[in-house]
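A single protein chain has been omitted from the complex, and every remaining protein chain is retained in its original position.
Right, subunit A next:
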Amino acid sequence: MEVQGTVPESHPPKFTLPVDTEHKATEFRLFSVAAPHMRAFHLAWVSFFSCFVSTFAAPPLLPIIRDNLNLTSTDIGNAGIAAVSGAVFARLAMGTACDLFGPRLASASLILLTTPAVYFTSIASSPVSFLLVRFFTGFSIATFVSTQFWMSSMFSAPVVGTANGVAGGWGNLGGGATQLIMPIVFGLIRHTGADNFTAWRIAFFIPALFQTLSAFAVLIFGQDLPDGNFRGLQKSGDKPKDKFSLVFYHGITNYRGWILALTYGYCFGVELAVDNIIAEYFYDRFNLKLHTAGMIAASFGLANVISRPGGGIISDVVAKRFGMRGRLWTLWVVQTLGGVFCIILGQVGSLSASIAVMIAFSLFVQAACGLTFGVVPFISRRSLGVISGMTGGGGNVGAVLTQLIFFKGSKYSKETGITLMGVMIICCTLPICLIYFPQWGGMFCGPSDKQTEEDYYMSEWSSTEKEKGLHHASLKFADNSRSEKGRRVKAAALPTDESSPTQV
């Protein structure tokens, strides 16, 4: 079998969806399960959804668990922080694992390795054991990174924001769905005659089993890239194996990754913190039944079904006209508005107003998450996984910080904590102004005339590596990303942009 560069030509594969030169789909068809693109999408979001369900399965049942395990507010706060802190480094590790081993193996391994923690939640017997199971279960939401990496590998620039947004949003949905599912499962089990203190334990088997089965599905039906799996492509020479140290280096030295890591902490991180506290907030403040508090809390996470995808779609729509600059501006505006609604949420005192403001807050904050991952795929091509991991990890850091500062113990009432969190969102969103792409511009500065997309993405490869031909995938990506210039600039630019590129 001949090996020609990076173009697999043993038999040109036929794809159901239209594809670009990297065989990434240029269309996103939600109701299709065609392999490999849409199938990967459905596997990714369902497995990620299951991880979210498990990680946030405890909060809606806390009114029962806190009495069974004799927890104090401090214990609960610590467990909530533990649940999201494990994933900080797990996300970064996951990003690197995706770059090196592919999203299919990386995500399925993590999911199966964390399911024991969910099963063991059933046998927790003290504040310490509760904290430990929540800590280890929380590692599973690092599958966010593999989801985004997988989508960025399967879908092309014009639809990557949408694909990332829908996959991420429908996965995050798990955080809301669990607030509905767990009280219902708990109620059903109690109906069969079990005590409160036994019923919640049995209930945890449901998310655990769901997680196990989704991992199996990923392993059996999933595929890393449009052309095949990492291992297969590496063996046939179609995909060069990259070095961990270089992939890592090029990821962490890109300042844009760090800025997005910070800002993502204040849309996604805030979402996680709220997932942890919102059911208890409504239960305690408005004296609601467990079931009712769970339903209201659920609607916060359930908004993800449209809000995060909406953010991704808006990112792509804005980019058609205004390119990357439009993506950045929209992200800043939407996330800042999320902060404003958060401030208002802490201030309103009536139940119906609280619910209305909470829904508005959730829409904006989750759309900001979708908008963030409309920008991430363009920051690096070689180290896409590391950048995704940094941003994702930053999200969890934000969740840890927010809960530590505002929701631990009894220092602030939950209402005050929520208002202050809103202020912090607005402040920590400002750094988006500092992101600048030489070939496309930033929020306040236009693009430089001298730098092209190729210059930007080729800067990640040394000349020796280019001689070996390792950079071809990045070249293709650079060409496919030219749409980020936006329409106005394209019209004024040289006509060679539209024609197919000539590869060296």
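Assume contacts are C-beta pairs under 8 Å (C-beta built on N, C-alpha and C of every residue); 3 or more make two chains touch, one makes a residue touch a chain; residues count from 1.
By our rule, contacts and distances are computed from a predicted model.
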Listed names "High-affinity nitrate transporter", "Transcription initiation factor IIA subunit 2", "Neuronal-specific septin-3" or "V-ATPase proteolipid subunit C-like domain-containing protein", with the criterion being the UniProt name of the chain not displayed: "High-affinity nitrate transporter"
Sole contact to the chain not displayed, among A:N196, A:Q347 or A:Q451: A:N196
Identified contact with the non-displayed chain, of A:H23, A:R66 or A:R91: A:R66
Given A:L17, A:V53, A:A108 or A:L225, the one touching the chain that is not displayed: A:A108
Touch residues of subunit A, complete complex, unshown partner: 63, 66-68, 70, 72-74, 105, 108-109, 112-113, 115-116, 119-120, 122-123, 125, 195-198, 200-202, 205, 208-209, 212, 215-216, 219, 231-232, 235, 280, 283-284, 287, 409-410
